[in-house]
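Let me begin by presenting the structure, written as structure tokens, before commenting on it.
A single protein chain has been removed from this complex, and every other one stays in its place.
Here the chain labels run A, B and C in written order, and each chain numbers its own residues starting at 1.
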Amino acid sequence: MSNTVSETPAAANPNPSQIQGVKLSGERAVPVIPRDIQTDELVFNMGPQHPSTHGVLRVVLRTDGEVVLEAQPLIGNLHRSCEKILENLTYVQGLPYVDRMDYLGALNMELGLVLSVEEAGGVEVPKRAQYLRVIMCELNRVISHLFASGQFGLDMGAFTPFLYMFREREEGLKLLNMVTGGRLLYHYIRYGGVTRDITPEWAKLCLAWCDRVLAHMPEYDNLLTWNNIFLNRSCGVAILDASTCMDFAVTGPCLRAAGVKRDLRKDMPYSSYEDFDFEVPVGPFEKGVVGDSWNRYRQRLMEIHESLKIIRQAIEGLPEGETQQKKISRAWKSPPGEAYVASEAPRGEISCYFVSDGGKFPYRCRMRGPSFQNIAVLELCSRGLLIGDLIALLGSIDITLGEVDR
Amino acid sequence: MLAVVDHATPLSAHIANWLAAFVGLEPIWVFHAVGALVVATGVLALVVTPVGLGGVYLERKLAGRIQNRRGPNRVGPYGLLQTLADGVKLLSKEDIIHRGADAPLFRLAPYIVFLSAFAGFVVLPFWPGGAPANLDVGIFYFLALIGLETIGIVMAGWSSNNKWSLLGSMREVAQVISYELPLGIVAMCPVIVAGTMSLSGITEVQAGPIWKWFVFRDGIWAIVMVPAFLVFYVSGLAAAKRAPFDLPEAESELIAGFHTEYSGMRFGMFFLPEYALMLSISAVTSVLFLGGYHDPLGMSAEGGSMHGVWWWGLIWFFSKTTILFLSQLILRWTLPRLRIDQVMYLCYKVLLPIAMACLVATAFLRLFFS
Amino acid sequence: MKSFGEWASGIWNGLRTTFVGLSITIPYIFRRPYTLQYPEELPEIPDTERGLHNFKIDDCIACSQCVKICPVDCIRLAAAGKGKLARMTLFEIDYTKCLFCALCTEPCPTECILMGPTFDLVGYTRDEVIIDYADRDNPRTFSDGEEIPYPITSFARK
Partner (left out) sequence: MSWIAAFTEALGDAAENVIEEAHDEGNHPFVRVRAESIVEAARALRDKCGAEMLHQISGVDYAEHMEVIYHFTRVTRDPGFLCLKVSVPRDNPVVPTLAHEWRAANWTERETWDLLGIRFDGHPHHYRILLAEDWVGHPLRKDYEPPTEYHGIDCTQ
């Protein structure tokens, strides 16, 4: 068998070092599945146009048949040097750019930058603006989690739940559009506040939407979460345990699904998150092993419940007042200083190391993309998985390439 | 005219006899060959059209409705002509054989797949005496054709010079060859009861009302035949590469598996057989277990009021086949995909033991109850 | 090794969850679709939509504030004359670059550039999506006295 495989033109390039841009680390992986027949290794190029890489991620796989021996993620196809762009624009001009990092959780990206800059500049944000930020960011988080869960189902071959989740997502996007004016890239949060207030009618629509998402939850659960095939595909597959997560600085739902109770909204509350009563769900959940693909998927669904709770509380307890700090004008620039503030984005912890020299432009905005850190585990975790499991791993980590490459 | 055709004589022989009488000669092999060709053309024309236009349209429309969308609705009324438009598009597309492909194999592969999928229709008894070719080994022939299709798919995957295609075709071989075992074994249960391998013969044994169909036969047989039916249905899904067994194509894993590199009509020739195979497997399932062209009240059985009326049988045959076909479509849009080792587990550790048990139990029941 | 009970419960769970799934998907066949027939049915565009710009040409005083604040430099502006006699000769927005961030509407002293509700802009070449609003034939350019037909966005005005 090994002869025939090597003779095919498909396997004519067995030397990975000849492939441009690939440096395999050279460690031989030990596959989990016992192999009796030793066959030639294949080098696969997965992506950047592969449907399950969620963008333009390129993964070079070294496999023995279906067993992945090594997976090397190669990133940078979407690199726009967001940090350099931010250094060359005034404060107010830079804001629409951070939306483009994690385009599925754009409001949380804005918040990540704005919090750091406000901390360094000593900007007080009115309470109402803080609440509005919370409402919008949680709405965005629910939308992003709906997308991620549906996408994971799609990777597993279940198309229908993906579109059911898209239906609710679409409604949420409409809600965001009504307030921010954008459907995907919002440019809503500004230094010292937000651009636009919500109306009582919108609040009613939003609460109704929360009810609708909750009403549709059993549908997703019955169709996907508790499906036997889905459970078999994802339970115990691609386990990311707590120590690996800490080692790789994996944050967000992946870390919580591994059983670590870390949520910056609770641990280091920002933007008035301390006012809200919500739980931090952590793995393990009903099935599977702590930190496996199914638990990561389940974690996102559980977080949707908590986010909806926060939205409700924030709308009900919305204080009166300004939505924008009046002292912050368009030409506002931060006084010299530096700050590092992290916040909880849908995919993990977004933070910005912000340095100002008092000039017209920010001196340095070092953004932490949670997906960038999370995808680094792929190389370690994919060893010995089947190709189908690798897709499950990629889908359950839930990356956005705009944020990996920035 | 068709209604009075003798059940044993194949349709092609009738045409040969009629031709011979028309020319005024004894029926020689030329007339038989012409008769066979006419039947083959007729089957293709009658089967390709509903399969190509109906099957693909149904799949897309049903997928749309299940997913809260509309599905095709632009070309023609309710989008009925969408598949035709797609066919025209496929025909007019550039036929690419990329550098590095093994060109002769690459060209040949779609024909093998196409042929083996459509050749299955010639043994199906569409109505009493309506089998285009009433082979004595009908079920055997049908199972062999499913195996033949994998050859075409391996050729496609191998000659494409694409590792994803190769992986897809290897999955296909592993899967279809494995699932032929439970498929073949469980198909023997009706054969044992009927005492014939001819699909027409098997249908005739099930003549009568619903409790004469093999799946419920006389009540007592249901103990064996219901599991046998389920095993046959699941194995049939796998043999037709339908979800949840669509691993050879696995959109999200292998992009499109063995036909990644095919374009234009060559792709169409992989696409249509998938639906043809689904339809023929549904038809064989209905023949083996659901009484073929017999209606539930026994009107088309010997002595029934509709006995020998060919369109009455055809209606029932197609309605049973369509229900099974639709169930395959709905399942695809409901279930996630299995993993390759789970597919193998399901075959060898679940379906095969059940199939064996069914076979043994059928044999015993046959000894004691008939 | 799996026990017989696990084996059998696996089969049972597989069948059961399949039927549970079918009980959700099959009713959907008979429900109304959610989707819109796009070119015929248009989605509801909220008043806040940041789409293609609306431009009131007579109000523009060619102060170039919008050009200065644009993060991607997609606006080109030219005027002949000075002060009250100024006439716009060019007000071009390059939509291949535009971010639709609405920053250009904020500093405008006369509120002459606003975000409109149009979200679809298509063309066969890149030049087709560079729109000159100084051209009075442009359907999104409005003169004095003309009402802008759709509710328009005014962003964080101070």
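One rule holds for everything that comes next: a residue touches a chain if its C-beta (ideal position, glycine included) is under 8 Å from a C-beta of that chain, and two chains touch if they have at least 3 such contacts.
No experiment lies behind these values; they were computed from the predicted model shown.
Trainee: Shown chains touched by the missing chain?
Mentor: Looking at the complete complex, the unshown chain comes into contact with A.
Trainee: Looking at the whole complex, which of A:I75, A:V114 or A:L393 touches the chain that is not displayed?
Mentor: Per the contact definition at the top, the residue touching the missing chain is A:I75.
Trainee: For the chain left out of this view, which of A:L69, A:I198, A:V260 or A:I391 touches it?
Mentor: Counting the whole complex, the residue in contact with the absent chain is A:V260.
Trainee: Which chain A residues touch the hidden chain?
Mentor: Listed in rising order, the touching residues are 20-21, 23, 25, 75-76, 79, 81, 83-84, 87, 119-120, 246-249, 251, 260, 262, 264, 267-268, 337-340, 342, 349, 351, 353, 355, 363-364, 366, 368, 372-373, 376, 380, 405-406.
The criterion applied here is as follows: only the chains that are shown with their structure count from here on.
Trainee: Answer with line, ring, star, complete or other to describe the graph linking chains that touch.
Mentor: Topology of touching chains reads as complete, every chain touching all others.
Trainee: CA centre of chain B versus CA centre of chain C: separation in Å?
Mentor: 49
Trainee: Could you put a whole-Å number on the gap between the CA centroids of chain A and chain B?
Mentor: 45
Trainee: Any chance you could list the residues of chain A touching two or more other chains?
Mentor: Residues 160, 167, 223, 227, 229 of chain A touch two or more partner chains.
Trainee: Give me the residues of chain C that touch two or more other chains.
Mentor: Each of 10, 18, 21, 24-25, 34 in chain C touches at least two other chains.
Trainee: Quick one: which bits of chain A touch chain B in the complex? Just the residue numbers, please.
Mentor: Going through chain A, the ones touching chain B are 8-11, 33, 42, 44, 50-52, 65-66, 153-160, 163-164, 167, 223-224, 227, 229-230, 232-233, 386-389, 391.
Trainee: Chain A touches which residues of chain C in the complex?
Mentor: 10, 13-14, 16-18, 20-21, 23-25, 34, 44, 46, 48-50, 69-71, 99-103, 106-107, 115, 153, 155-156, 158
Trainee: What part of chain B is in contact with chain C in the complex they form?
Mentor: 62, 64-70, 73, 330-331, 333-335, 349-350
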